[in-house]
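Got a structure for you, questions after.
The complex appears here minus one protein chain, its other protein chains still in place.
On to subunit A.
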Amino acid sequence: MATLVVLLVFALFIGAILTGGYNKQMIERFRSHWLWEWLTTVDHKKIGVLYALGGGFFFIFGGIEALLMRIQLFFPDNHFIVGRDFNELLSMHGTTMIFFVAMPLLFALMNVAIPLQIGARDVAFPFLNALGFWLFFAGALLMNLSWLFGGAPDSGWTNYVPIALNEYSPGTGIDYYVLGLQIAGFGTTMGGLNFLATIINMRAPGMSFLRMPLFTWTSFVASALVLFGFPPLTAGLFLVMFDRLFGAQFFEVALGGNPVIWQHLFWIFGHPEVYIVILPAFGVMSDVISNFARKRLFGYTSMVFATLLIGFLGFMVWAHHMFTVGMGPMVNSIFAIATMAIAVPTGIKVFNWLFTLWGGKITFTTAMLYAVGFIPTFVMGGVTGIMLSVPPADFQYHDTYFVVAHFHYVLIGGTVFGILSGLYYWWPKMFGYTLNETLGKWNFWIFFIGFHLTFLIQHVIGLYGMPRRYFTYQAEDGITLFNQISTVGAVMMAVGAILLVLNIFVSYRQRESLVAGGDPWDGRTLEWAIPSPPPVYNFAQLPQVRALDCWWHEKMEGNKEMEPAEPLESIHMPNDTPLPLIMSIGFFIAGLGLVFRAFEVGIVGLLVVIVAMFMRSFKPDHGYHIEVEEIKATEKGA
């Protein structure tokens, strides 16, 4: 603790020396810096970019962790990374990829696209939006600090007790997990709430629910799942936190506790979580496929209802992760049937995508390649999902590489392909220039082939009796070659990912020649009706929506722009504010304090949060207005 204080004072000294001490100019200099604008922004487009940067940053960590594991598994009885170190890698890989990569990257797309798709000037609660991002970042950073101070969590991303309790995991690893996820979870819950409120309240005139683009629809359902799915996780994390920090003994059998309770709480969250990350990806696919087939989505209404049904059933099936816990044949059968039922709405979706393509005029841009590559990949992940829903068969698959293969097929083949498709699709909307298509295609093919090389063979590895989370296997198991193929595939995926980074870099250098107008893809939905990147207020006048695929509808009618639904008036905008950042720093300090059992530091951190909340509540902040002249000038420039 003393070290921390010394470091803090030292940092203040350095700061004072470099800035010439505290004075008013210094604050001005801070405020005029470009970084300050990003740290305090409440603009949904900028927050979307921040989410993308955050998710991308942690993707590097998750990816390196995966590669290290695959290197260890290249040879039987390898001694590269074994024991607890390997457990730390697998725990952090899973946790990072789900909470700090998939979720923020989807939130990035949701932030960028949803307000534009429904014709809104921002989300319903811009302040909450910024807070959500900074909390996610604080939580993710806290958990990744564990690599440097005290060791990473080592009980899997599922964090089963009792292995996650003090007795069996005595370091600080699990404390990082418990506190990092709570902080990030606050942020995610706020994000979900915000998108629900936005989609319900802020749709443009004429944008009825059944005219919303499918990405907005699936994000809407996913947000509802966030709202109901995260509380059980928080409850579970609280129990583990109290157990570890204060010796609560919730899970101690001798005291009447029950370790299986954690598994239920975790999976009541965990299964909806699967749909939280896959549904928005479904939405991206639907929009991209319809766009590049130049056809309206086949069976739009049934797609919407299939989404709702998947969201609903997603809460009814959690125990299929626990068939081997010994819940008895009745419970197992009920959850097996409920799980199988999900195949029906998912099948509806797949066939509707296929029949959207049917009769269309398909253009294979990179975004479309990812969307098209998604269909067979996801179907393969889906059919193994049905196979896993058969309890006696699951007794064989459960916790083996077969399961690893299955969920990577849906999480990479579904979610990651969806995210990458959306990234290529909306990139011009975010930055005003497209990504390089040649490099994009290289990126797709190498990533796609590498992915199948890595994970197809893992089905076999599982059936040959290799459980997941094993840091080694023996030569006599006869799975050496399979594991080597899988590792080669993983390296190929890494090359694919590097190509994406290279593409972003190259495209930025070439942005003059890649410049995109408002509508580079001959789009159908509302976001393509405005300039790229959109002005800060998005729509000078809110548009009148007259059909599904409203922008396409107007183009077919021969109109050059959407018909305005209101006269040109001054626009009310929210002020930027550093409070979300300050609150998150408070939470971060509190989290770090609790990890190291320095409760006074924890209290200081929470005080920072409370003071910031007080300032937010009692300091009037009415925002500002953009006047008509300024809007006219901006619109002319664009």
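As a working rule, a residue touches a chain if its C-beta (ideal position, glycine included) is under 8 Å from a C-beta of that chain, and two chains touch if they have at least 3 such contacts; residues count from 1.
Here, contacts and distances are computed from a predicted model.
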Protein that the absent chain corresponds to, by UniProt name, given "Cytochrome c oxidase subunit 2", "TRAP transporter small permease protein", "YeeE/YedE family protein" or "ATP-binding cassette domain-containing protein": "Cytochrome c oxidase subunit 2"
Listed residues A:G54, A:P391, A:G489 or A:G518, member touching the removed chain: A:P391
Residue of A:G150, A:P205, A:P231 or A:G299 touching the missing chain in the full complex: A:G299
Hidden partner chain, touching residue among A:A130, A:I268 or A:I348: A:I348
Identified contact with the non-displayed chain, of A:R84, A:K441, A:R511 or A:R546: A:R84
Interface residues of subunit A (partner: the chain not displayed): 82-84, 86-87, 155-156, 160, 162-163, 168, 253, 258-260, 293-296, 298-302, 324-326, 328-329, 332-333, 336-337, 340-341, 343-344, 347-348, 350-352, 354-355, 357-364, 372, 375-376, 379-380, 383-384, 386-387, 390-400, 456-457, 459-460, 462-465, 467, 469-473, 476-478, 480-482, 556
